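Okay, handing you the structure first.
All protein chains but one are shown at their positions in the complex.
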Amino acid sequence: MTPEELEQIAETERAAQSQFQQRVHVCVAAGCMSCHSQSVKDALDQEVGRRGTKESCRVKGVGCMGLCSEGPLVSTSTGVLYKQVAAGDAAEILDSLEGPAVARLVCRTDVPFFQRQQKIVLENSGVIDPDRIEDYIAAEGYTALIKALTEMAPREVVEQVTKSGLRGRGGAGYPTGLKWSTVAKSVGTQKYVICNADEGDPGAFMDRSVLESDPHRVLEGMLIAAYAVGASEGYIYVRAEYPLAIKRLRNAIRQAERAGLLGANICGTRFSLRLDVRLGAGAFVCGEETALIASVEGKRGTPRPRPPYPAMEGLFGQPTLINNVETYANIAPIIRKGGEWYAQIGTEKSKGTKVFALAGSVQNTGLVEVPMGISLREMVFEIGGGIPEGRKFKAVQTGGPSGGCLPESCLDMPVDYESLARAGSIMGSGGMIVMDQTSCMVDVAKYFMDFCMTESCGKCIPCRVGTYQMHRILTAISTMSATKQDMSMLEELCDLLKHTSLCGLGQSAPNPVVSTLRSFGEEYRAHIDDHKCPAGVCGQQENGEQG
Amino acid sequence: MSLTAAVKTLRIDGRDLSGRQEETILDVARQHGIFIPRLCEMEGLSDVGACRLCLVEVKGQNRLLPACVTAVEEGMEVTTNSDRLQKYRRMILELLFTERNHVCAVCVSNGHCEMQMLAQGLDITHVHFPYRYPKVEVDASHDRFVIDHNRCILCTRCVRVCDEIEGAHTWDVLGRGIDAKVITDLNEPWGLSETCTSCGKCVHVCPTGALFEKGRSVAEMLKRRQFLPYLTLMREENE
Partner (left out) sequence: MSKKRLATVWLDGCSGCHMSLLDMDERLLALAGIADLVYSPLVDTKEFPENVDLTLVEGAVSSEEDLHKIQIVRERTKTLVSLGDCAVTSNVPGMRNPFGRKAVYDRAYRENVTFDPGIPTQDVPALLPYSRPVHEIVTVDVFVPGCPPSADTIFYVVTELLEGRQPDVSPRTRFGS
């Protein structure tokens, strides 16, 4: 594949697409698929066939359009977005292409949910057909790779990424450029790139959506990364719970290989990359990089102490670059438009955009991409549309089981790595759960502790037994049977786990407890002293007994 | 690289010491009689940094580092025994005591148990966390040995010695979190294991009374650990 050939494919595809005066896009990502968007697409296809307008009207399956709570979503070339579409609406939607919109299905797009977004990672989501490489190429796909391979030295690629200020989107926010340059400088007989797609935070589905909507973007990011650090083999570690993402990813890999964009001597250069998909078997801890590497190696997925960091000694003991799906998805635009362009977006220390999975007690739940530095208030009340049914906002949980609950006083805080950390939470991978007055903070903390306890790998003692003990205490609090000693024990354990656990799972497991204790301490006290749950969630329960 | 470049000087608990660059803080401390508690680490086996008892403070580092896997560095200042470390170690050991059913009074290793000794050394006179009392098995299907999971602390020494020294890899770990347990082969009774060579190495590296020889009564199971450094030394010399 030469730059000319790539341009040729893009031209041909664009020409083919422009032949259709009418276009109907149906979301076929997992969210809408789960409410039967495939049957909507089939019905539309059938109706177009029946009308004999196949030459002029194109029905296309596309990736996620974001407002998952209103699916199945359908968009048309007349600029209308339809929500909650059923198969029976096919004829009406096709009619609307030449007339007024179907009023009862219209989903307004002049609202903050759509207007406040800035799409880089998701620029192709909901636009291109994730199953066709041509569609991706027509949307400037793989031009960044060609640019990197033909115009830039690996060092220059790293420079651009460094300049962009991009930080790891998997949770910790480590500067991506720094990581790349470390791997590039490391000496090894073989280097590897790994894509961490083991998205495990409850309620988070950013990576899944990217893989389902625009898999080639992730491949392109990995290709550029491999070129920059000198890797020739790579793995994408996807959790097996994402069958659609896996299918599309495998398809994308096949297509890229066939097009000569993946494999040996890519684009006629000396650069080669072999990519393979590895499936995770459902262990949350395998999102931790050393555990993930162990799992790829075919071993039990447990973390090991760092250093040595994977950048020095990773997969099979060789220098390994591990980045998250969203991090890789940012690379192609950065190379295309330059690191400086990217660095203009966001805040001083947190550059670019971030994809969030907005969930919980908000009007609009779904996937949004916003510039870093947006306030939590904007997220919840503008983009999210506020709390439904006139209930009162209570907290927003970011960062999943490793994150924390932020109270109302934090609402005007900008969403960036440092601010969230200062407030006792973390950016995490992008889960954002909004809670209202009907949520009990003790119950929330218990839920996350249950998650951490179940997902602890069992290797180190503080996490293995500590999460159990903490969960026991939180259960006692929520059943109104805890004592003051239990509370001091809980605080002791928070401190122990944070400072002595082997990996991030155990170290951050206390976060939901610490943050709710800090902001909602009176709720804990109400459970213990007055045997009351202010939110009315927790009840008294008999202590279970065996036998 | 010259010989002098490979030597690092560091300070442990106020003592100026030196070690080879590939040595860990624990290695150097041990050579100089500085005691750092640990349960998973064992000379001659690979290090996993799992028990977290050997965590030490290193000046300039804001996190605690496991002495068993942290290589010595020039100018390092290490504290092995601060009040904070003592507190964490006590808590970690207490958590271990609550995890399964450790009844020292009726244990074959009573008086020879590393966990029991550490508890005494750390002034643990009682466990302030509540006990779990899980129902776990005893596998006595092997001709000569028994595994009592009540006393297992998941240090994985048996797993490592079996894999790294004996080369049989009979032992491994099954399950996650609090439900994790060591198993033989694919979770079959030990006595039916086709890979076990009955060498007994696992029994003798086990820090507690979880693995023991049949016929041993309370306090009778003395573990002979000397074989391991000897074996590794002999192997290194043969290489």
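Think of it as A and B in the order they're written, each chain with its own count starting at 1.
Note that in this section a residue touches a chain if its C-beta (ideal position, glycine included) is under 8 Å from a C-beta of that chain, and two chains touch if they have at least 3 such contacts.
This is a predicted model, so every value here is computed, not measured.
Within the full complex, the residue among B:V7, B:A71 or B:V136 touching the omitted chain is B:V136. If you put the hidden chain back, the residue from B:V7, B:V127, B:A140 or B:V173 that touches it is B:V127. In the complete complex, the hidden chain is touched by one of B:A50, B:C68, B:L85 or B:C104, namely B:C104.
In the full complex, chain B makes contact with the omitted chain through residues 97, 101-107, 110-111, 116-117, 119-121, 123-128, 130-131, 133-136.
The rule is short, and it goes like this: only the chains that are shown with their structure count from here on.
The distance from the centre of chain A to the centre of chain B, with each centre set as the mean of the Cα atoms, comes to 39 Å. The touching residues of chain B, counted against chain A in their complex, run 48-52, 55, 63-64, 66, 69, 88, 91-92, 95-96, 98-99, 128-130, 132, 135, 153-154, 172-173, 175-180. Those residues of chain A that touch chain B in the shared complex are 283, 285, 300, 304-305, 453-462, 464-469, 472, 489, 492-493, 496, 499-502, 546.
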